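Left out: one protein chain. Kept in place: all the others.
Residue numbering begins at 1 within each chain, and the chains themselves are lettered A, B and C in the order written.
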Amino acid sequence: MEDRESRYERIVRLRSDPSTYYALLGMRVEGLEEGKSRLVLPVEKKHLNAGGVVHGGALASLADASIAAALATLMDLEREGMITVEMKINYLAPVRDGQLSAEGKVIQKGRSIAVGESCLYDSSGKLVAKATATFMIQPRS
Amino acid sequence: MEDRESRYERIVRLRSDPSTYYALLGMRVEGLEEGKSRLVLPVEKKHLNAGGVVHGGALASLADASIAAALATLMDLEREGMITVEMKINYLAPVRDGQLSAEGKVIQKGRSIAVGESCLYDSSGKLVAKATATFMIQPRS
Amino acid sequence: MEDRESRYERIVRLRSDPSTYYALLGMRVEGLEEGKSRLVLPVEKKHLNAGGVVHGGALASLADASIAAALATLMDLEREGMITVEMKINYLAPVRDGQLSAEGKVIQKGRSIAVGESCLYDSSGKLVAKATATFMIQPRS
Partner (left out) sequence: MEDRESRYERIVRLRSDPSTYYALLGMRVEGLEEGKSRLVLPVEKKHLNAGGVVHGGALASLADASIAAALATLMDLEREGMITVEMKINYLAPVRDGQLSAEGKVIQKGRSIAVGESCLYDSSGKLVAKATATFMIQPRS
């Protein structure tokens, strides 16, 4: 298994690829620890729905990404891949501007199933959404 | 309350605003009926994660949007607004290309709470994700 | 793999064991088809919460059981076991009496993950809850 530094570098590198969904939304990894991640998303006009608040899908995207990044810190990325089985998010407060941050955390990692959660905060530190996600871990073919 | 045609036109018009999250993702409304919607999202490179499959957040966004559009057909949009309370999505198969379509449907609309679901299909008609969402309906202030 | 009849008989027999949670709640299997089940639960005073309506946990139990029974029809019960990974239920209307019925259905069965859903109805045929559940399928050790 790669060492911790290599895993973290790989996670950030993959998620900094300008061609991917991360770049489309403007998400980026701000910090990683074993089983934990911190992602940020600076809110722009493009994230808003017609009502002027950040679209639920953008928050769901950030939550999903933060839990996946947290899980990646615990995986052997050379040999294992993950797929999201399901995700659930509760929206607690509308967001209109500022910067969103997501704190992803793995709450259980078994051999083939992992579960994590994410707390999303607005610029003032208010909890604006909370999500749970289940992943399947698979050997890379 | 507006008549049906006006409501449908308004739903499509709002969701065609090029400044919004709909445009960022490339989602559009293809059809509306009372309590139902059909949205499409042509898959592009920008929707993919580093593994080459459509990011779960993009599917969650399409699902959320399709349920909201279905609910909008049953609302008095002049006087009522909706906010997403929570959403849950199961991912059933990876998607790499082609066009995603989402069929949103309201399964219950009470005075203040509505629940809907969405089935997402790939170009071949395979079910690739299924979502449920809860909305709160509020008088516009 | 056992034939269909044997599988169905085994499913009903296991779930008719008077020592189990099925009996505690008074649930029973009324019908099975490939990938589908119908369970019933006659509402009694013991299922009610202090407010006089059926406790959410009783509805969740019936939903979970109906999806598991539907999945069992597709499994090789000699060689495979299932565990519930997660469940999500939306409560659509309160229930006070009569008989609950649950129609469980598998919407996807892969090698290791299966997803199903259940619609719960009251005696008048009204949809009172809708649930989704994810299962992991494992070889019996």
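By definition in this document, contacts are C-beta pairs under 8 Å (C-beta built on N, C-alpha and C of every residue); 3 or more make two chains touch, one makes a residue touch a chain.
Quick caveat, the model's predicted, so the values are computed rather than measured.
One of C:8, C:91 or C:121 touches the chain omitted from the figure, and that residue is C:91.
Chain A meets the missing chain through residues 88, 90, 92-93, 107-108, 115, 117, 127, 130, 132, 134.
Contacts to the hidden chain, counted on chain C, fall at residues 14-15, 17, 19-25, 45-51, 54-58, 60-65, 81, 83-91, 94.
By the touch criterion stated above, the residues of chain B touching the omitted chain are 85-86, 88, 112-113, 115, 134, 136.
The rule is short, and it goes like this: only the chains that are shown with their structure count from here on.
Superposition of chain B on chain C using C-alpha atoms only gives a rotation of 180 degrees, nearest 5. Computed centre separation for the pair chain A/chain C is 33 angstrom, with centres defined by C-alpha atoms. Each chain gets one centre point, the mean of its Cα atoms, and the points for chain B and chain C are 29 Å apart. Annotation: 22 Å between the Cα-based centres of chain A and chain B.
Residue numbers of chain B whose C-beta contacts span two or more other chains: 88, 90.
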